[in-house]
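Apart from one protein chain that is not included, each protein chain of the complex appears where it belongs.
Every chain is named by a letter (A and B) in the order it is written, and numbering of its residues begins at 1.
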Amino acid sequence: MRYNLIYFIQSLLIVVLSPLFIGILKKMKATLRGYRGSSIIQPYYELSKLLKKGRIISNRSSFITSIGPLVILSATITTAFFIPVFYTSMGKSIGNLFILMFAFAIVKIFTVLIGLDSASTFGGMGSSREAFISMMVEPLILFLITFLYIETKDFNIFHISFINSNIVHFDTEHYIAMVTFAICILAENARIPFDNPETHLELTMMHEAMILDLSGSDLAYVELSSYIKLLVYIIILINCYIPIGIATTLTASALFIGFLIFIFKLLFCLLGIAIIETTFAKSRLFRGAEIFPATIALGIVAITLIYIL
Amino acid sequence: MLPLINNQKDWLSIYFVLIIILIFIPVAIYTKGYIMEYKKHYSTKYMLSLIIIFVVSMIGVVTSDNSIDFLVYWEIMSITSFFLVIYEYMNKESLKAGIFYFVMTHISGLFLMIMFAFLYKYTGSFEFKEILKFSVNFSLKQQYIIFVLALFGFGAKMGIVPLHAWLPKAHPAAPSNVSALMSGVMLKVALYGFIRVTFVFLGNTPLICGVIVLIIGTITAIFSILNALLQNNIKKLLAYSSAENIGLIFAALGISMIAINYNLKMLASLALTAALLHCLNHAIFKSLLFLNAGSVLYATGTKNMDELGGLHQSMKFTAICTFIGTCAISAVPPFNGFASEILILRSFIEAITKVNNIWVIILIFSCGIIVALTSGAAFYATVKSFGITFLGKPRTEKAEHVKVIPISMNIGQGMLAILATVTGIFSPFIIRKISYYTNNLLEISGKSPSFKNETEIIVFTIILISITFMLYMYNKINLTNKKQEIKESWACGYTHDKPYIQYTGSGFVQPAAKTFGPIANYNKKVNLKETIHISQKTSDIVEDYLYNMILKVVDFLTTRIIEINYGKIQSHISYIFISLIIALVLVLKFV
Partner (left out) sequence: MIEALLTFILISSIYMSGVRRIKLLTGGFVFQSAAIGLIALKLGYDTGEVHYYILALLTIITKVIIIPLIINRSVKKLKINREMELMVNAFNSYIITGIGIMISFGLLNKSQNSFIKTGIALFIIGILLMVARKKAITQMLGFLIFENGIVLFEISLTKMSLVIEAGIVFEGLMLALIMGIMIFHINKTFDSINTDSFENLKE
């Protein structure tokens, strides 16, 4: 497993710069809605404010709340080291898609249990809705892996982005599969129309309900991990479906161009999320859950079409 | 005829003997402490001797090398497990569950006897080696007959739909260590029998057999896990979850059989390795979860998770072991459920690309979607079981006054938890070893298939642990001068801190109950008289419709038959004589 220095650097960049990109997302949403909004580096200030405070633990919480936020953050950082950002190559390396997708199960199980740990109604409500939605998201992850395997015959994400980077013109089913995974991103990261990440009302909470009882450094770890998780999902979407322009050689010009194109694609995806958050409203739990069979039907269309051609 | 003299030195038998012994040692240590609960009313020597005979008979089934030995040990296994299920005979429900189990296991024994009789008729010998030599010449009709009989015979013991109705009744009724043995090991012994008959004896089966196995496996998985979601009894939830995992193994076997038919040997080896690995992993984590349920029952006296809660303070070690078991069954890396789950999914995905019949591809694809849904639902069900029982606040009196658990029970659980972690982290080596043997079985020469992807799990674990350690150090340094208080839960400022504001088990699965309710006959009635009264109940629809229908038919027939001249002794003697003549004629004609 050749793990170059450049892989290490590019993943470290993601971990360090993720609050900046979330700040850009919030600024885009504010601009679309017509107000000025907070500055781009506001999430850094919030994280440092939370890290300076003390902790208050519930008298009914267990070891889950003690080690939970740590393990959530470390699992998310570990997944950031498993994906290509702006440089990829075909050598033997880590980055199996199965391990990547199932590593998020560590995050899920701890978050759901932290919700139940606080012995309050809101925690149970958030946990039950989150577990229900994540049960329906599993077939979409299977579609991702199946589609990419049919196209490139490989399970390693570095190899997939290398193989796909030579192709400029994709077929329609490629974009349909991209839409399927985009809906999976919205569901897993608690975005509209499944959950509203800004409110704290009990009717519209899912992710926020589960971490309601955390404070201080625990809350900082979980917030940072949710930022990194959104970014990792978007990078998987970009590098598997539209990896044009990614650097495949170690020359300085290729790396520079790859970095610029990556930033451009990332900002474009964040703009897409901002537009969806501004135009749509959060749907009821069961109306939102109806989107999943429609997406499964869409995925069936995509995989059927790739067999015809 | 004794197992020690003429045993099978086949790798398949040795693998299953390993599974049996690996599970038996922690369960035996656990039994030493658990048996104290039964000292007052029942006899403990009786249970210990029955357990030893049970385990010896299972080892005998797996290592026997001719049909007669197999059937004798199978019968001993069935009878001892029946006596173990009705061990708490003072409880009427246990007796009913035990009798149901007794009938089903003898139905399976009947089909197995017929199957071995047919094997004798086709090959002329009882020895497995001789049957193996002659089995390559089986015609299509003979293969179908053996396959159907094996499916019913072993299936009734494994718990596939529709022969599964005894599973959620018998496993909760038995004592917990017996449940762990039955659910973890006995179901695998039935799987061993099925693999021995279809893969070793029959070899290349027609396409329809593989398709049937795949469909039955998938239906078992989705039906059982949706029933498991809606249960409040911890052991019933775990019993349905066992049926779901058996369904997954069965589906992987189905893909392997389809792949053999299309001469795709690499894919068949991959699917068979996935099935065998999941046998081992499921045995480990299911026994662990049943032992934990036994600890909870010992400490609090109830199995209903709606009455429990907050047990993590008084039963810390059990809570950690249950947490490891929950992580293992939900396919969380780096525990062992993850390794077998990705192998099963991988065999589904590779089968889609390699098979070239469009209908088979559509079938495998649909079953793949349903298998993905079941793994998500397994996460939901087991997180409910752990979270409602152990976390939060105690919901009733029973969860507050907790008995101390003897140390031997803790040791038994701890051994299985460590085993679950170790088999998870070192799964690439186990996979390599198993695939070496499955390649030999399917006559593939050369190296094992490209399982090099799975060595990444060790790298993943190392990176995860190192980053966790670094963060832990940082956290400790960060919190040196800051205050840490322990107060009541905030819960948006709600001040009345009662235990009933928490979610109950049935409330936790309410979204799934509303969407998937009809599968489990979910009935919710709300009475609005002076007090508001909500009652929810679930039942098994296969049992309600299929079994009750069969019982009604049998009832009808027997009432009709009784009316024919009941009482005269001459008519009874003449009936016996007539049936003897018919049996003689049949035997002379067909043999």
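Assume a residue touches a chain if its C-beta (ideal position, glycine included) is under 8 Å from a C-beta of that chain, and two chains touch if they have at least 3 such contacts.
These figures come from a predicted structure and were not determined experimentally.
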Identified contact with the non-displayed chain, of B:204, B:366, B:466 or B:484 | B:366
Out of B:25, B:358 or B:473, which is the one that touches the chain we can't see?
-> B:358
Subunit B, residues in touch with the chain not shown (by the definition above) = 358-359, 362, 365-366, 515
Touching the hidden chain in the full complex, which residues of subunit A are there? Just list them.
-> 171-173, 176, 289-290, 293-294, 296-298, 300-301, 304-305, 307-309
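Definition applied: only the chains that are shown with their structure count from here on.
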Provide the C-alpha centroid distance between subunit A and subunit B, rounded to the nearest whole angstrom.
-> 34
Counting only contacts in the complex, subunit B reaches subunit A at residues 309-310, 312-313, 316, 319-320, 323, 326-327, 330-333, 338, 341-342, 345-346, 349-350, 352-353, 358, 361, 365, 368-369, 372-373, 375-377, 379-380, 383-384, 386-388, 390-393, 453-454, 456-457, 459-460, 463-464, 467-468, 471-472, 475, 478-479, 482-492, 494, 499, 501-503, 507-512, 514-515
Which bits of subunit A are touching subunit B when the two form their complex?
-> 1, 51-64, 70-71, 73-75, 77-78, 81-82, 94-96, 98-99, 102-103, 105-106, 108-109, 112-113, 116-125, 127-129, 131-132, 134-139, 141-142, 145-146, 149-150, 153, 155-156, 200, 202, 212-213, 215-217, 221, 285-286, 289, 296, 300, 303, 307
